[in-house]
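All protein chains but one are shown at their positions in the complex.
Note that the chains take the letters A and B in the order they are written out, and that residue 1 is the start of every chain.
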Amino acid sequence: MKRIRIYEEHCIGCGLCEVHCLVQHSRSRKIIRAFREERDTVLPRVQVERDGYLSFALQCRHCDDALCIEACMTGAMYRDPETGAVLCDTDRCVGCWMCIMACPAGAIQRGTEGKVASKCDLCIGQDVPVCVINCPNEAIVLEDDDDE
Amino acid sequence: MATNRLLPFKDYGGCSIVGVMDQSGRLFGGDAVIRAIANMHERSNGLGGGFAAYGIYPARADQYAMHLMFDTAAAKAETEALLHERCFVHHAEEIPTRHHPNITGEPLVHRYFINIEPDADRPFMDEDDLVVELHMHINAAVQDAFVFSAGKNMGCFKGVGYPEDLGAYFRLDEYEAYTWIAHGRFPTNTTGWWGGAHPFSILDWAIVHNGEISSYGINKRYLRNFGYERTLQTDTEVIAYLFDLLIRKHELPLEVACRAMAPPFWADIERMGEDEAAQARAIRAVYGGALLNGPFAVVVGSTGRMIGFSDRTKLRPQVCARGGERLYIASEEAAIRTICPDPDIVWHPDAGEPVVGELNVGVRAR
Partner (left out) sequence: MPEWLTQPDFLVERDPERCIQCEVCVRQCANEVHEFDAELREVFSDSAACVGCHRCASLCPTDAISIREVELEFRTNANWSPQVIRNIYRQAEQGGVLLTGMGNPEGLPIYWDRMLLNASQVTNPSIDPLREPMELFTQLGKKPARLEFAEDGALQTQIGPQLELKVPVMFSAMSYGSISYNASEALARAAHEVGTYANTGEGGLHEHIKPYADNMIVQVASGRFGVDVDYLNAAAAIEIKIGQGAKPGIGGHLPGEKVSADISATRMIPEGTDAISPAPHHDIYSIEDLRQLIYAIKEATRYTKPVGVKIAAVHHIAAIASGAVRAGADFVAIDGYRGGTGAAPTMIRNNVGIPIEFALAAVDARLREEGIRHDASLIVAGSFRCAADVVKAIALGADACYIGTAALVAMGCHLCQKCYTGKCNWGIATQDPYLTRRLNTNIATRRLTNLLQSWGHEIQEIMGGMGINAIESLRGNRDHLRGVNLSDRELQVLGIQMAGE
C-alpha cells in the first residue's frame, strides 16, 4: 500500500496543500470558484501546523490499528479494502465526534457541511493526492509502505 | 599560385591512397603502384596526385635528397644560392620528366643531394634538425620555391593532375623502390598548386592522407608549442609533423605514437588490464593535442617502414593485404587485387589500429 509521508523538515508552511485540498473537495473543483463560493462550507482535510519556522502538514495517517474505526459506534468509519484508506461513510455518520476524541493525531475535524466528520480520504479517484502533487517542496510525498 | 600557399587551410575532400612495401627489401618498379592508384581513378578529380618512393637512391643513401619545385628561374637561382651557402651539395640535377598531354602548367623540378655540417654555435641541433629548418625556411621564405621532400634515399613526386598521369610524367616506371606510396586527390578547396599535392614529407617521413582532420585547429597550435611554426598549411602536414615530433623528438615507440594520434576510447580503456590502461590514460592525458579527430585514413612511409592507420571510428576506408613478402594498404581492395590478384590474406584493420610493415630482420634499408 502507498502511504502519505510527511517530511516535516521540508515543510515551508506555505499552505498550498490546504488550498488544493479544499478545491479537491469542493463541488466545482475549480480553484477560484471553490474559494469564492465554498470557502466557508468546505474544509481542507489537511491542516498546516506552524510554530516559528517549523511547520508540517497534518492529515489522517490511515493507521493500521485505526482507533477512530474502533471508536465509531455506527460503523461509519471504515477501511477501504482496496486502498487501505480509512474513510468516513457520511450517510452513516451521526456526528457523535467519538472519532475526533479517539484520533491520536488530531486529524479529524467536525465537518462544516452537515453534522459529519471531515477527514483526509487520500483524494478518492486520484492516483496521487492533490496535496502531494502541489506541495512545492516535496514535504508530503506518496511512498510505498515497506514496513509491512 | 604561390601567393596562396601560406594561408592556413585544411584539405577538404576525399581521396585514394595506396601503399606497397616489400619487406624483404627487394626493389621493384613504380608501374605497379601506378596501376593500383589508377584503379581508383573515381576517387580523385585530377586536381592532385603524387608518390613517395623509398630506396630509390642507394648510391647516395647518406645524403639528403632534396626534391624541389620552382615556379620561376629566379626562385631556382635564389634557392641554389641558399643551398650552397648552407649545405654541401654533392650533386644537383633536373628530375627527369616525360611530356604528358594531361599534365600542364608544370614547374621546374630539381633534386639536390646535400649534407649540412653541424653548427658549432647550436650544438643541440643535429643534422636532421638543420635539414628541417632549411626545408621550412625555403617553403616559408623563398618566393616560388617549394620543397617536395628532403629525406635520405627517398623522394616525393607530385603535382596537379591524375596520379597515373603524374606517375607517367615523372617516369616512375624507371625507379626502383622497396616502398611505394601514392595518392589521388579530390580536393574541394584546391589552389591547383603543385606543392599542395600529397604526399607531404618532412625528412624521410612521407604521408598520404584521405580525410579531414576536425582537430586541425588544436593540432596546429599543439605543434607550435614545439617549434613547428612556419608552414602549417594543411592537415596532412600536421600528421607528418606529429610523426616527426612523437617519434623523432619524443622517441615514442611507434605503437604509442599511433595511439596518441588515434587513442582508444575511455570506455575501452576501462576494460584494459592495469598496465595497458595506465599507459593509455597517460597517453590521453599528455598527448590530447596530438589526437587526430575526424575521418581519416593515412599511409605513412619512412625509412624501412610503412604504417597504415585510420581514425578511431574508421570513417574512411582502409584495407590491408599480404602477398608473399609484400604488404599492401589501400583505400579499396580492388586496387590491391589489380596488382596482387591472389593475396595470401586480406583484412580490414580495426579503427585506430596501426598496421606496420617493417623490413625483415637483418635487411638494411638500401
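By our rule, contacts are C-beta pairs under 8 Å (C-beta built on N, C-alpha and C of every residue); 3 or more make two chains touch, one makes a residue touch a chain.
What you see is a predicted model; the values in this text were computed from it and never measured.
A.B. asks: From the list B:N102, B:Q143, B:T313 or B:N360, which touches the chain that is not on show?
C.D. replies: If we include the chain that is not displayed, B:T313 is the one touching it.
A.B. asks: From the listed residues B:H100, B:H137, B:R171 or B:R224, report the one that touches the chain absent from this view.
C.D. replies: Of all options in B:H100, B:H137, B:R171 or B:R224, contact with the hidden chain holds for B:R224.
A.B. asks: Of A:L16, A:V46, A:A76 or A:C131, which one is in contact with the hidden chain?
C.D. replies: The one listed residue touching the chain not shown is A:L16.
A.B. asks: Against the chain that's been left off, what residues of subunit A make contact? List them.
C.D. replies: The missing chain touches subunit A at positions 7, 9-16, 19-20, 31-32, 35-36, 39, 52-53, 134, 136-139.
A.B. asks: Since one chain has been left out of the picture, which residues of subunit B touch it in the full complex?
C.D. replies: Spelled out for subunit B, the touching residues are 10, 12-14, 188, 211-212, 214-218, 220-222, 224-226, 250-253, 256, 263, 265-267, 275, 278-279, 281-289, 291-295, 312-313, 315.
Note that only the chains that are shown with their structure count from here on.
A.B. asks: Distance from the CA centroid of subunit A to that of subunit B, rounded to the nearest Å?
C.D. replies: Chain centroid spacing, subunit A to subunit B, equals 80 Å.
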